[in-house]
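Let me begin by handing over the structure; questions about it come next.
Only a part of the assembly is drawn; its chains keep their places, and the rest are absent.
To keep things simple, chains are lettered A, B and C as they appear, and every chain counts its residues starting from 1.
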């Protein structure tokens, strides 16, 4: 189960978690989870709902401290007291619940916590022109043509908000990019763009952690796959060791899936779906 | 201040430590008033009471609340502590009726001070020491007449305070000119100033301003100056600033009801009652005022006010 | 929330055109400004003496004494917190300054400086307690409020022997300090207090900080969604401590004004004023729940409050009904403000 360290043994991983555990009060959300993130590689974390993926992300991002195990960044053991520290180490995160401030304009949200300034001393001020322009451009590149970057982010559609969060992380991610279900709320086009970004980040030498429920997405870009089940690791594979079908089956919990597919394909009103059901249902 | 309040207090404490002037038991007397927190007037009452307590070998307890029901609860708390004597104010007589009756039932002698001279006897108090607010108000009205004032303004620094209403009403009753009221927020000096200023600006015929507490007299004087009015400032009660301004002529007159005396006498009379069964006043209230003080009295008053006993 | 409302991308078919006036009316402060204008016009009509130049000075003075504190209180509310101790802290600051100078027979400036340090420490105490204990700010600052009220009275009696301080008018440095904190000068026939300048200055600085600095961004974020702000690296705890210290700083200014303008400080003052500051901020458009508001709004709120409370006096209405009129006017002004804003928003 903990065979993650076998590859690329010579390099120190950018981020390495070993036997990490985390409880919320008396709820054990995570235990005995290990994970390596290497530069220029995409590590996919896969698992059922409630498996503990977001919890893992939050530990990496410095939002929650881990209860047990070790967390090293470039070989050095750390214990982030706040997300600020993780950011300063070059780890940028897209959270599943997005972490935006609804009443603030889009451009202020984009740069929140890392605002660029102009001038010196008491005249040091936000570089609002750059901030607005950068925000607009970053979103446009993702296929989101905002009417007005001054509108409160709370008035954006779910997918638009998701894109802002992703664009922000991509913009500030220096060494490690952590993405929690980035494509969940996105349209076909935007999903494509995000995957392209992820690939580009990898090519630029960043380490990427990607969480997704879509095995197609995961298999397309991932280099290694960590599977979580009910808070524990249930598998860790390199891309070369597994096929898309096997991955899909593992994500869906094995034999249970067959039964379900079977059931759904019998529904009378969608006869033409029967043949296609196996891969598509799970897409 | 050569006769500073601190020194007087220290002397009093020393006296107490040395064994007091008397050798009666170490009785506990409680005073429960309707004062708000940090009121100058009641501070002087307390000073008087403490002085007498030190002399008479008394343990003195003080508590206060400006809400009637709270004051009644505080009286009950004093009864629970089995004090040997009780001093209460009857600003809200009806709220205090039951509480005073319970004290009597518990065998605790009660003396009323300051307000409530009409009800004191009815409630079964030994005696009443103080000055009726209405009587004090009447004195102000008469003095204003004497000074040929036509249009006076009464500044109430606490809305709904019974004593304040009685002071203004009393003044209005004897004053032959016109008298207006103005409510100000007593815990906000700048507001007091600007409100008086506004009133003086809106009605130029006002020729005298009566404040109900000493600290507000100086502020009224400031407001008068800002508003370019020539109204005379008069006030109830005294403090060092008022005494100085009386001397300067900034303030016309002040009505004193000798709060120090109210506190001192209340303790002393309770002691006398416990020690010797004595009462004072022969069933009538013992009046401590009103006394009109003007520029002529200012010099003598100055040193007393500075040490906080007038 | 931003000063420059960029014109929307030209020709986006999803945007209905909107006239400049409408856009202006959509801004939170301008809604309040309409309310203020209505109150002004109203009292100009019903109160003869309201329109005099000298009356303007009085109204501005009353507004400024509330407004100086309303600015940091508004910032704090945008940052999602309350400060119930703001009112008595003003008195504490004045008491410290006065008693230190008197007891040490020091130059008044020394007292002023000591008071600044001590008041900032009080603010820091509020802030640090808040972020450490994670209790609601209502509880923390209620505790500070009660403790300061007690300390003001207890210490003043202990040190001065009475419930007010001794006069320091004859002490070194007093005239200069008075010039800074409590002078007034005359322009035409209007007598203007220096507090008005302080007020304007504070509003300007606060507006700059809110809209043009990183700290401002953090304040909005800390109040709008503290968890999200923390997640993206905003130092939420430091921001909140800073806000409490800003309240303390303005309490120091107000306290020094109180001291140098009245020379003697009553230890029982200031209680209840914290609500006036909150009222001004809320009338000016700050959300009780945080994340939204402006410094200019708080100034307009303070001005509405000042005009109303003094206007009723100028109008010479029956003083027994003062509070009734005050409540009704404030409610009407705020309703008008909301009505105007809704209209502006509804018509595309």
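The rule we apply is simple: a contact is a pair of C-beta atoms (placed from the backbone, for glycine too) under 8 Å apart; a residue touches a chain by one contact, two chains touch by 3 or more.
Small disclaimer: the values here were computed from a predicted structure and weren't measured.
Novice: Only one of each chain type is drawn here, so how many copies of each does the whole complex have?
Specialist: The complex described by this file is made up as A x2, B x1, C x2.
Rule of thumb we're sticking to: only the chains that are shown with their structure count from here on.
Novice: Of the chains present, which has its C-alpha mean closest to the combined C-alpha mean?
Specialist: Closest to the centre of all protein C-alpha atoms: chain C.
Novice: Look at all chain centres (mean of CA atoms) and spot the one farthest from the centre of subunit A.
Specialist: Relative to subunit A, the chain with the farthest C-alpha centre is B.
Novice: Averaged over CA atoms, how far is the centre of subunit A from the centre of subunit C? Could you give it in whole Å?
Specialist: Once rounded, the distance between the two centres reads 44 Å.
Novice: Between subunit A and subunit B, tell me the centre distance in angstrom, where each centre is the average of that chain's C-alpha atoms.
Specialist: 73
Novice: What parts of subunit A, by residue number, touch at least two of the other chains?
Specialist: Residues: none.
Novice: Using the touch definition from the top, list the residues of subunit C that touch subunit A in their complex.
Specialist: Contact set of subunit C toward subunit A: 1-2, 4-6, 8-9, 12, 14-15, 208, 212-214, 216-218, 220-221, 224-225, 227-235, 291-292.
Novice: Hey, which residues of subunit B end up touching subunit C in the complex?
Specialist: Residue positions touching the partner: 4-6, 9, 36-40, 43-44, 159, 180-183, 185, 187-191, 193-195, 197-199, 201-203, 215, 218-219, 222, 226-228, 239-241, 307-308.
Novice: Considering only the defined contacts, which subunit C positions touch subunit B in the complex?
Specialist: Contact set of subunit C toward subunit B: 47-50, 52, 54-55, 57-59, 61-62, 65, 87, 149, 152-153, 157, 161-164, 166-167, 184, 191, 257-258, 261-264, 266-273, 276, 306, 309-310, 313-316, 319-320, 322-323.
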